[in-house]
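Left out: one protein chain. Kept in place: all the others.
Entry: subunit A
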Amino acid sequence: MTEDRPLDGDTLFYVYTVIEASATDALPDMPPPLGGGGLRLVSAGRHAAVVEAVDALHFEEEPLRGHLEDLEWLSAVARAHHGVVAAVGGATTTVPMRLATVCRGEEGVRRLLAGADERIAEALVRLAGAQEWGVKLYAGQPPEPPGGGTVGGGPAAGAGGGRDYLRRRLKDRDVREASRTRAARTARDLHRELSRHAAAAVLHPPQDRRLSRAEGLHVLNAAYLVPAAGREAFLDAVPPPDALDAGLRLEVTGPWVPYSFTAGADEEAGAAL
């Protein structure tokens, strides 16, 4: 596949992730993840990028821009990207690139590596031996008030129904607000506690429900950078389901290659709660 493809300066390279130039063993042996020329290393100085020559028909700026709005395509590329990053990350410390990092020619890849040399070196040291864990907290809807609640109980329901209806609506609202406040407080406390067991923490925005298909209000979407030695202590600090208030639901994902922690403290400082 690679052999009959001209690898001239115009070839587009999808850049997955970066490793130390000496860690050549970490290059995964897998079929071309993006249907291109397969994985290879392009190195510049002390670092090497795991790249794949890809089809300009799809990865040139304009088609790529269009493709990225196509959830199916985005999903396929995201999974391909992650497959490579996870495989490389299982073998050595790696600094993943953001999705859809595309360079023109090996020269482009080398320029990219050279331009970020210090940042990559810093990240490789900081992320060595550490993994990322995701923790998400959802607050469900408060239980229906006794007596059937408000569903179908419009203002016309029975004598004096209007006032009762209004009262019920106000009470429902109070219950919802109290529940939200409690959920927010739990999220804050949990984040503080978990951060204590992590080398760093990042808050991602709440997830779009149409994508997550999750029930309830997403009140915490956090990522924690956890050194290998602290893994057990961190996971022990995650409360078991029965320790949470009714209506709250916790989800843990990971371990991940530390995607959320590639930026140093001096760049893009993670949000603090």
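Here is the rule we go by: a residue touches a chain if its C-beta (ideal position, glycine included) is under 8 Å from a C-beta of that chain, and two chains touch if they have at least 3 such contacts; residues count from 1.
Keep in mind that, in the parts below, contacts and distances are computed from a predicted model.
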| item | value |
| --- | --- |
| Protein name, per the UniProt record, of whichever chain is missing from view ("4Fe-4S ferredoxin", "Carbohydrate ABC transporter membrane protein 1, CUT1 family", "Gas vesicle protein" or "Molybdopterin-dependent oxidoreductase") | "Gas vesicle protein" |
| Of A:V54, A:A87, A:A200 or A:L248, the residue in touch with the unshown chain | A:A87 |
| Sole contact to the chain not displayed, among A:M30, A:A78 or A:A228 | A:A78 |
| Hidden partner interface residues of subunit A, rising order | 18, 61, 64-65, 68-69, 71, 74-75, 78-79, 81-83, 86-87, 89-90, 95-105, 108, 111-112, 114-116, 119-120, 123, 132, 134, 202, 204, 207-208, 210-212, 221, 223, 252-256, 258-263 |
